[in-house]
Every structure is written in structure tokens, then in C-alpha cells.
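Every protein chain of the complex appears in place save one, which is left out.
Letters are used for the chains, namely A, B and C, taken in the order the chains are written, and counting of residues starts over at 1 for each.
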């Protein structure tokens, strides 16, 4: 168990979120960090160091994933919080909401296979620069679950070049050996991208679920590295 | 409007039943009342044909069971103060018509049965049956059903952790889509589906009411208004987002303490909830249909009373605290409208536009007639029972047989299905789908639970009594393999037309077999569902009781999986092998035969074998455990190899009784389990088995990248693990890509 | 080469949960005049080979067989040469 920390986490609940308790459990029960839930109608985020947009199907993901949730009252506050340098982590649906809100570049499309894919995959750590991966090493391979129907990340050429230039690609889907191959790509995403951060590096969105592999009994504890990185940030 | 014979007949009431209605209320019913009787007394709601037989099921076992007949689901207490509730239901007919929505709304309905009792839904399982997968219709239905379950279950954030896949000709015209849901609740917080407390407000919550699923009632309208069928879709559309909000809002409302009773609107919607909550509480209700939120103008009172629109609940709140309750639903963006109040007179009074359109004693509605239907042994039965399987020729190349059987969609990996389901959300899934049973942790407790569903229509067709017992044996065997002690059973009984005596004979024999086996295993049947009339053009489905069984792990960390773990581990077989070819997958797949007697089952031996396996896993002695069932020993060994990505060298036990080689490899004798363990632990397991009088055979050793199986006359099977894996994993995806 | 445009919508009497959610979102964004919003599918395709006179019947058949489910959906076909 991690030692007590001053880092305070807030997990936003949108109608249709369904990974908020899992994330709470990982942070609180597994890592010993203080966590609150934040209802999507809230607009006051003072007192938090890190705000998490959890996985799920906000507003049923009707129309497009994240399209409706991004207009929730809390999102204005989240963007302001991010602008001031606050840490914002979007997991799966949270990542999709961030893209819709323009907090990160690009858009999410339906998986090429047309179905939701739920399974363990491998993820190569592409950068350790930033608060989310500093407890990892570059090139390290994590074993971590995904569960999404729309994780096919897209950005146009200019945006992609930008991401690369600024070292904003944080995770890529890879083989167990860390190779980036089409077979290792579960959803067709551009260049196997699984997670990106903003230029300032305080906002991260990723499709895989670190909260689902933070308790060793679930088959992997690699997700703890994300939390450990964050806890080091204080 | 005067009631005419064609109206009650069209609604499914017999002339005798209509006479009973007249006797019960002492006057001619109104159209709305007639509609209400027709749905409450239907097989779907009232079980008039199956109820007398269902009474045979035991209600008690080692784990304290909650089996309140008026409740939506039942359960077992898995540790002091903590109850796991579960139930299975069918959505067969809707899925045959519209596979995606039929299956999706099936998930929605069974989940409501769980949270209506105050339990947090923690798992879904989906046993499915279709026609042979090389037919386009079967593929269309299969894909649609799986996509529908994924659409609904994934959105709810309830993991789908198990199920079954069977493809057989008799399910061609009637697919079986059964769905089981599991929830967890503190025992003293189980919510009740009843209306009590005169003056308490009655509240409709959730989606608006439309003309969904009221096909039969069109007779009432067309009589007067001549409206066209077009306007009355019988297919319901699922809205998982609303259901997700409904789960959260209902659990929050129940936790507030201001809710007196809650019931989900499933079949027969408002009729069923108003009448059954009133009857269960010994009270009445006075409701005004004009207040019910609706999505279409001009709905008639009987349409509102019969509508099966999804994602709705009926709630009775404590008078004076209704605002708090309404506020919770509003916060979740849901409709919540007071439509009436609880009364003390036991009368269900329904008003519309200031007129009383129904005024009935709730008890009268909730007390359907009971029928004792005739039975007759089916014509085919004597023939299959006396089939002589000794004439079946044994193939030479058993390796080829193994490859062929592994490619059968009834045996092949179901990963194509369960990778489309979020089976990890809620972070409790310790053993994911793909094993004998799924294992869930219960956060905050040492204990865990395991869940499995099983059915075998082929066995039950060949011998319904033995077949049903074999299903229970297999389900419980699956649980001990993961280290769980079986604790309680739910069932979904899928049969043909009960009014045909040969079909009802199958039903009666299956229920008897199941009841006897449950008693023998000291397992309560806590809930269940009956689905009759699964037949078209005189072809009925195989008699298919599907069971869902929940087991308890004393310590969830001490669980086991099917894959071999380590080179050098010893492979053991618990139990003996007999010449059991009848009803086997081998016989069907290789020889095109569905005949013979299903394997004989000795319930004492089965329990003894299971006892050894459970002890071996609980004491941490077993490295892997896998039950031997469909496909026999060769398939079980192949699956152990594939699961562990490692080979094994096996020598079949010497066989004193001269059982034929194909039966030794592919026969489906029950009461057998393949274990692997380190040499020291294997010794201890063998001693344990000997002490309990359970036969145990040393089969060989784990290692290498090939499965070799040797009989007296030499190696008969030698297959690479990678090759078997590719066949087994690729079979369903390749059929589905056609 | 001809071009077909197909729109597929849920039958009017069937609740469109997705449409309702989006309508509510538009109201929240200030577009209060929006009503009865329904969401369906739009499919466009090129058609080669078949004689122009047969196209309407052919696309209609595609809709009934694969593209739409007539039990719950209506469809509308437009063909453009």
C-alpha cells in the first residue's frame, strides 16, 4: 500500500458513467489515496489535485461517444481546472469526452472490427515525461485491459505531426515484446495510439483501464504504475 | 363495450377461464378488466400449467435461501448478512423476431428483477441456443443476439461473465435466449415488492409508456376503432442508458428509507405490478391512468395497463416523504409521477378520464387457475432408448476426430462472443469467461462466488429425467473445479407446447429429475422461469432446462483454472469412464447421430468426485482443474493444454471392462474431473480420493508443446497445442465471417 | 453508374431513446424550439451493372433483406442516375 499522500482525487460521475467505483476502489482501497465523487452538475473543483473522467457510457454514448457529456456543467470547470495546470485524466469514455470537448486533439471512431473489444492487451510506454508515466520506463510494456467499441483514434496529418513533435503520444498498443504491429492494434487506431497528453502534459486521455489492473487478484497490477506516477507528482 | 367470445379467445383466455372470471367478479368484466385477466392468467405471468410441478423443487439447502414466491428473484446467503440474488429468464420469441432488440430487452428485464429487490447487479450470463451455424438464419440470429446483449449489458456496466452456446437443428425456428442476472445485497436490506400503508403514494418511474408488446390487445381496439395492426409493435426497444440511471436512482431511493415497495414492470407492465404489489401487501390501489407518462396520444386504458414498455418501475413511497423520492429520480433525469395511492380495501381501482375502468379484488387477479395437463411418452422415446450403438464404426484416425470435434461450434472457444462483452467492469472478475465457471470477488470480504449456466437439450431429449440430472451434475461440477461449493440454483425451463401430451411429458420428467437431483445435492431452487410454446410447424425445441448455479468460495484467492500450469506436473483423472456414447458431441459430429441413452448418472458418485475436487482446490493442492463433459476426455485434455499453452503426455487408464477406444476418448461419462498438480500434491490428492472411495487414475505428465494420448496399442493422438488452439479458437470466427 | 441514398428510421410508434437524449441536449444548449428529434441511419452507395429500371426494386430488396429490419424500421430510397 502506498503511504498517505496529500494528493486529492475527484472522480466525475456523468449519467451513464460506470467505472467510477472501480476507479475509486483502485485509488482509495488499493493506493490509499483520498478520493471524492464529483456530480456532473458541480462547477467547483477547488480542493482537487487530480480530476478523473471515468469510463462508461455517459448519456448512453448516444449520437457519439462523449458528445453529450462534454456539455455537462462540470466540463466547463474541468477545462478551466486544466488550463490552470490541474491534472485531468480521462479513461476510456473519459478520453472520448476530452476529445469531444477539444481538450485533446483528434477524434474517436468506431473500432475497425465494429464491436466492443474487452480483453487484456499490451501497451508500450512511449514517454515518461509528465506526471502520468514518471514511475515507468520508456519502452516498458504494460499488460492492461481494454473494453471499448470506439477506440479507433484519428487525427489529421498536421495534428499527428504535432503530437509527435511535442512527444504527446504516451501509450501505444504493442505486442508483449513491445513491437508496434497491426496485429497488436485492437481497434484500428492511428499508429496504434492508445493514449495521448496535451502539450502542457497535465491532461492525459487513454483507452485502456488502469483501474482494472490495480489489484493483483485481477490478473495484473500494472495499472498501479499510473497511480504511483501521479502520487510521486506531489 | 359488450364482451364477446372472440375477444377473450383472441386474448388467450379459454371459455372456461372466462367463466371463472365471471364467477370471480360476479359480473361481466370491462374491456380493461378482461385484458388484465388475460395477461395475469397467461402462462407467462401466472404459470397455470407449470405451477403444480414447480412445487416439487426444494427450497432449502446448506446456505440460507430466500425464496419468497412473490419476489422477483431469489438467492442464498453467501456469508452471514450478505445475500446473492439471482434469476434467469428467457427472451426466446422476441429474439427470434428481432434478435438485437429481443436480446437487449431480455438483459434489461432480468437486471430489473435484481435491483428491484435492492441488490446491486454484479453479473450477467447468457446461455444461447440457435440452429446449426452453417445456416445463414442461425448466423444472423446469433450475431444479432450477441450484439444486442453487448449493447445493453456493456452500457449498464454489469459484466457479462458467462453463458453457453449450442447450435442444434431443433433450435432453428425457435432460438433460446436465456439471460441470468446476479446481484448482491445485505440480507436485511432486501426490498419488497408490495403495497402497504393506506394513503401511501404510488409512483411510476422511468420511461414513458407506449404501445409496445400489446399485440394481443388489438382485438379490443379493432372492435371499436378499427385501428390497424401497424400501430402496435410487439417488439420492444431497449434503452440501456435509462436503465443504468434507473438502477442508480432505485438503489439510492431504497437507501433513503422512504420506499415501501418496488417492482419492475416486465411482462404485462402496470397490470402485473399494481395487482401483484397489492396482493402481496394485502392492500389495494387506486390509480389514475391519465397521470401515467405516455409517448403516444390516444392510448386506451387497456393499452396502458398491458403495455410492456421497458425501463419502468412501480414504487410505493412513504406518505410525506414522496418529495425526497421524486427528487432522486429527477436528479437522474428520469420521469417519476405519482399516479395514485394505496388503499385499505384490497381493491385495485383503475381510473381513466374520471371513469373507473377496472375495479377488481387484487387477490382474484393474482390467483390464476391451475391446470393438470395430460402426459404421454413421445413416439421417439422407445426407439432412442433401445438404439444399438455397438454398430457404430470406430474411425481410425483419432487425431482427426479430435480436430474435428474441437472445430464443432458446440465445443469451440466462445471468445468471439465474450470479447464483445465487458466482462471486467466492476473489477470483481477473478476468473473470466472461458473457464468452467466465472469467479467474482466480493470486495471487502474473504469469500467469493462462482457462477455457471448449463443445459443439454440433447440429453434431455433422449431422456428428460436423467438429462436434467446430468445438467445439474455438470453445473455443480463446474463450480467445484474453480473451488466453489454449490449453494443455490435458478432455472429457465424451455419447452414446446405444453398442451401436447408428449411435450408435457418431457417437461414433467425434466422437472422431476431436476427436483430429485437438487434434493440429493441439498440445493435450493431459489428462482426460475418457464418458457413454453417454443415450437413452430410441429417442430419443438429439444426439452431444454437451463440451470444457473451459484457457488461460494470460502477464500476467493484459493480458486483454480482449467489450464495446465507447469511442466512436470502430474495429470490425474477423478472418476471412471464407461461406454457412454449416447447423446455425445462425438456421435453427432462424426457419425451424424443423435440417439442412444444419455450417460448414466450415479448421484452419490458424482457428489463424492466433486467433494475430492473441491477439497483439492480449497487446500491449494490442484494446479488446474477441468471437468470432463461435452466432447469427453480427449477434448477436456486439449482444453487444459490450450488453456495453459503447454502440452502433456497421457496414457489412457487400462480398461478392464473393454470400453471401446472412441468412448474412452470422446464418450461423455459424467462424474469425471481432470486435475493437474505437482508430484507431491498429486500424491496427496490420490490419498484423499482413496480415503473417500473415489476412483482416481494417473494419466500422465504436463510438458512439451504437444498433446499425446496413448492407449494399449500405441499413440493414438498426437496434436500440437498451437494447432489445436488455432482450430478451437478459429472455428466460430471463421463460420461467422462467411 | 447510379447512386442510391437510403434513410432508415425507427417506426414512428417506437420510442427513440437516442433521439430523445439528443433533443434534451439541444434544449440544454438553448435550442428550445427543437421537437420530435429522431435519429436514423443514412446509407449511400453506387450501383453498377443493373439496368436503371430495376434499381428501385433492387435497393428496396436490399433494405428489406439486410439494411433495415422492417419489423421496427421504415426506410426510404432515393435513386439518382
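Convention: a contact is a pair of C-beta atoms (placed from the backbone, for glycine too) under 8 Å apart; a residue touches a chain by one contact, two chains touch by 3 or more.
Every value quoted in this text rests on a predicted model; they were computed, and no experiment measured them.
The undisplayed chain touches these shown chains across the complete complex, A, C. Touching the chain that is not shown, out of A:8, A:64 or A:119: A:64 (per the contact rule at the top). Across A:20, A:49 or A:100, the residue that sits in touch with the chain not pictured is A:100.
Those residues of chain C that touch the chain absent from the view are 7-9, 19, 22-23, 25-26, 29, 31-50, 58, 62, 65-67. Residues of chain A that touch the chain left out of view are 63-64, 67-68, 71, 100, 106-107, 109-114, 152, 154-156, 188.
The rule is short, and it goes like this: only the chains that are shown with their structure count from here on.
Put simply, the C-alpha centre of chain A and that of chain B have 36 angstrom between them. For chain B, residues that reach two or more other chains under the stated contact definition are 239, 241-242, 333. Residue positions of chain A with contacts to 2 or more other chains are 59-60, 62.
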